[in-house]
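After the structure tokens below, expect a handful of questions from me.
Every protein chain except one is present and positioned as in the full complex.
By written order: A, B and C. Residues from 1 in each chain.
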Amino acid sequence: MDFTLTEEQELLQETVRGFVANESPATAVREIFDGERSAKPALWKGLVEMGIAGLTVPETHGGAGLDLLDAALASEVLGHFAVPVPFLEHTLTVTALIEGGGSEQQSHWLPRLANGDALGTVALGEGEDTWQPTHWTARFENDVVTGTKRYVPAAEKAGVFVVGIAGGGLALVDASAAGVTVEPMPTVDRGRPLFTVHFENAAATELASAAAQRVLDAGLVLLAADSFGAADRLIRMTADYANTREQFGQVLAQFQGMKHQIADMAVDVVPTRGMWWYAAHAFDQKMAGAGRAAALAKSHVTDRAQQTARQAVECHGGIGFTWECDVQIWFKRVMQDRLLFGTPERLRENIAATGGW
Amino acid sequence: MDFTLTEEQELLQETVRGFVANESPATAVREIFDGERSAKPALWKGLVEMGIAGLTVPETHGGAGLDLLDAALASEVLGHFAVPVPFLEHTLTVTALIEGGGSEQQSHWLPRLANGDALGTVALGEGEDTWQPTHWTARFENDVVTGTKRYVPAAEKAGVFVVGIAGGGLALVDASAAGVTVEPMPTVDRGRPLFTVHFENAAATELASAAAQRVLDAGLVLLAADSFGAADRLIRMTADYANTREQFGQVLAQFQGMKHQIADMAVDVVPTRGMWWYAAHAFDQKMAGAGRAAALAKSHVTDRAQQTARQAVECHGGIGFTWECDVQIWFKRVMQDRLLFGTPERLRENIAATGGW
Amino acid sequence: MDLEFGEKYETLRAQARDFARSSWPLQGDEAKLPEREQGILWKERAIAAGFLHRTVPAAYGGGGLEPDVLAETVIRQELDEAGVPHRGSMQGTHMLVPTLLECGTEEQRQAYIRPTLTGVMRWCQGYSEPGSGSDLASLQSRAVVDGDEWVINGQKIWTTQATEAEMMFGLFRTEPDAPKHGGISYLLLSMDTPGIDPRPLQMMQGGLDFCEVFFNDVRIPAANIVGKRGEGWKVSRSTLKHERMLIGDSTGSRKSFEGLLELARNTPRDGRPAIEDPHIRQRIAELEGYVTAREWAVARIISAVAQNDDMKVMDDMLMAKIASTNVTQMTAKIAIDLLGDLGLEEPSGDAIVMGYGGTDAASWVSQYMTSLSGAIAGGSSNIQRNIIGERLYGLPRDRRPEGH
Partner (left out) sequence: MDLEFGEKYETLRAQARDFARSSWPLQGDEAKLPEREQGILWKERAIAAGFLHRTVPAAYGGGGLEPDVLAETVIRQELDEAGVPHRGSMQGTHMLVPTLLECGTEEQRQAYIRPTLTGVMRWCQGYSEPGSGSDLASLQSRAVVDGDEWVINGQKIWTTQATEAEMMFGLFRTEPDAPKHGGISYLLLSMDTPGIDPRPLQMMQGGLDFCEVFFNDVRIPAANIVGKRGEGWKVSRSTLKHERMLIGDSTGSRKSFEGLLELARNTPRDGRPAIEDPHIRQRIAELEGYVTAREWAVARIISAVAQNDDMKVMDDMLMAKIASTNVTQMTAKIAIDLLGDLGLEEPSGDAIVMGYGGTDAASWVSQYMTSLSGAIAGGSSNIQRNIIGERLYGLPRDRRPEGH
């Protein structure tokens, strides 16, 4: 019984943290928010060089062969620094290939994904919260896919799409295929832009359909981890502000009302760390109830993170509500984490159903 | 446009307040809690002498001919002092007779109810939250009633029962009729005990069935008012305690955390006063939506009062959790107000339905 | 208790309705004037007809009538209904004008009130500073006398409409050696004075609702002071009182609630309108409890004020701000859950509207963010909690370092 991180896992977090703390300070994220969502190619490139793109790619395909838990630990750090990189969608593409790819699909894509030559993304929802495999309507017939997918991350730069298809399965589409059109959407977290993607008789190959639920579950875990990291950061930002800003001749944190608000934020967020650790571990070990654990983690962590983000704004006073205050960057990150792949309410419907209630 | 109380109404509250503040201090209520629910006949008698029993009885029948709003104002004061008297059930009996009684029923009972010779009560629910007229199953046929009613207030002392019957109507049963059995129930608010009442072919006369919903609506308003009075008192008790009790060399209220807890209790409760005023007024004027206003007032006020009662215990620390602390008396009063005639959740189902949603 | 307005006010209501419908929109050549000028024209006529600024003395351009909150209520309802341009900049009409009436000189009243009422002269408020939020009296922007002028240096923040307004009223430290509250004066500045530099401040939802205003050796006439030197804090209190009153209005809460209902009706959920979902129904019904409570609390306040019985409703008045904030935030949170993935859209950047009830997703996303500002603007919720605890329940004031 050892519910702790290994030294390797702690080192992984340290390494990612060291890199993004230097290379992706809030000022850099802000440039993206201020500009036209101009990406920072060097940032993702640096992470690729560290092996982050191939973290969960099997060693035989040139990756590090690590688990979802390791990816989630990376996500936590990326959320903590609000790093604007396509880690979620790329990692889920790897998951789709591992869980559902044939050996040809795997040997073609996994090495390219591992070394960063290709960026992967997932095209699942079709609008109106159609995140579940049962909801998908994109048609896959005669080796082509037709349909429109919404809220697709990083679609603009992706080399390969994992597309949810009618019947609840997945298909793989090379981004260079004819019939693929990417349309930008103005979305809330400028650091991680989303797109509408139209597939019009785009050449595709099928993945094993069992992979669909696994991809979604992995996504829920990574979003929970990201959100945890972001919420933890928001609490620290708020504490720092309260320890510095003076009103009525003393720092804000000296007011017990403010102190207790910060403590309540911590009580909301801090105890949720083990929850996504466990969900990731259960996913890796293919435990019974792993999907339910993922839904519990995603719904709970992102709900608590939302509340924390709102409190962080309030505790910062007027400045917290401005564009120039960094709080907005994390507020929006948490918001996107919470809504992507299903709201807490919708996930809880599944939690109830899978709980046998 | 005058959403204020008249001088007469303010005087009514003053008069009741003056009487119960003297005659029903917390120490007296406590005696009932400590003893075997021993009633205080003198207390009700005193209120009867003030005209409280006949408050809403038409003047032609010996009452004051006042409105539900006036009764609700009295309820507020009774809740504020947690006065252990059968005002709610008695007043609803009057409502049933006014709204649904024939002239014979009225001339027989209303004068007796007005002068306190008879105590009235209402036997509506049958357990499992069957408070709505559509839920009732007690049979009324051939001028007799058969069925079991639960959570009937003051049944032990009642001279007349208003009984909810299958089909959603009401019947009137003289308590001295053969076939009426009253069974005590240990219930949470010892100041206002509830009973199970069995009717076995008990002689009864019918009331006009439209009265049933009116009785229930009036009950919701009176419970909201009572609960408001009780919650207001709990806030004041808590503020007094926090202004007196010292810890770490200063009164508790000096800690901003505590101060803000008390302020939040006030923000919960204080703004709800106009809500039950309006619900009572709408009832009196038979306005469209009066029933919905009553359900909104009852669900909202009692929910806020519950939260306030729980906070009051917490703010009192250990002592607040003891039998000897007066908080428990008001805590339990609020609890009974909240659950009687339907929980907030169940009432909100009606609010949604009647809102045309 | 009588919720009817009665014959007198219903007559007035009918007159207001007639006036509103016949006076707007403007006709003929007038209809070709720029929008703002049309508004000024209409306001002049509305004042003359007794439907706007009724209680401001006629000598200063108002209606010269006795205060009558019920009359004002029915008139406002009708003007709102008719969609006439009766709402101007509140800063001028509801804050500056009452202040001048209470503390201004005869010259100031003559100079400023009439154009303010008609909208010819618009005002912005220079109170908050970057270092002085809740603790307004700690402000540091300075004005020093030089001959017959004030010379002003410093910075203000959270100034709405600073780029449009002709004038600013504001608080400046004029007696640096006096104690905190005693060293402040209330000054009036023309916004085209050299050295004033208003810069829009972007909000998190993208809108430009506020400005920072920088003062660099700004010189204004020495006579532009309301009240005496060092008494600016006292002078400003009457103004702030009005601001708080303003925020205590329930129309926004109800409008916002209606918008939410509409959203719930129009949002599909598993093929049915979301409003049919029992969980959503519970959340909305609970919210309606708060909204309704607000409405009747406001009705209590209006009625008591009409009877000069303000003291009786002090409890509800003290809650108004924070209760309203809570409703707005609850509404926004339900809305974002209804939107689901539509909530991923970038906010519309709409200006802060406390009771906004939009129909498109981007507006609701904006509202989800702007709803947070209620806990901050016009006195933070924590300050409100202090006030409630202290005034209503006699709880002690916070311990603070000396002089604060």
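Rule of thumb we're sticking to: a contact is a pair of C-beta atoms (placed from the backbone, for glycine too) under 8 Å apart; a residue touches a chain by one contact, two chains touch by 3 or more.
No experiment lies behind these values; they were computed from the predicted model shown.
Contact with the chain that does not appear here is found for just one residue of A:Val173, A:Leu296 or A:Ile319, A:Leu296. Mapped onto chain B, the interface with the missing chain covers residues 125, 127-129, 131, 150-151, 185-188, 190, 194, 246-250, 255, 257-258, 310, 313-314, 317-325, 327-328, 331-332, 335-336, 339-340, 342-346. By the touch definition given at the top, chain C reaches the unshown chain through residues 277-279, 281-282, 399. Even with one chain removed from view, chain A keeps its contact list with that chain: residues 1-6, 69, 235-236, 239, 242-243, 250-251, 253-254, 256, 259-260, 262-264, 266-267, 270-275, 277-278, 281, 285, 293, 296-297, 299-300, 303, 344-345, 348-349, 351-352, 355, 357.
FYI, only the chains that are shown with their structure count from here on.
Just count the C-beta contacts per chain pair and the biggest one is B-C.
For this pair, chain B with chain C, the centres built from the Cα atoms lie 41 Å apart. One inter-chain figure worth recording: chain A and chain B are separated by 53 Å, centre to centre, where each centre is the mean of the chain's CA atoms.
In chain A, the positions touching at least two other chains are 255, 257. Multi-chain contact residues of chain C, defined as those touching 2 or more other chains: 382, 385, 398.
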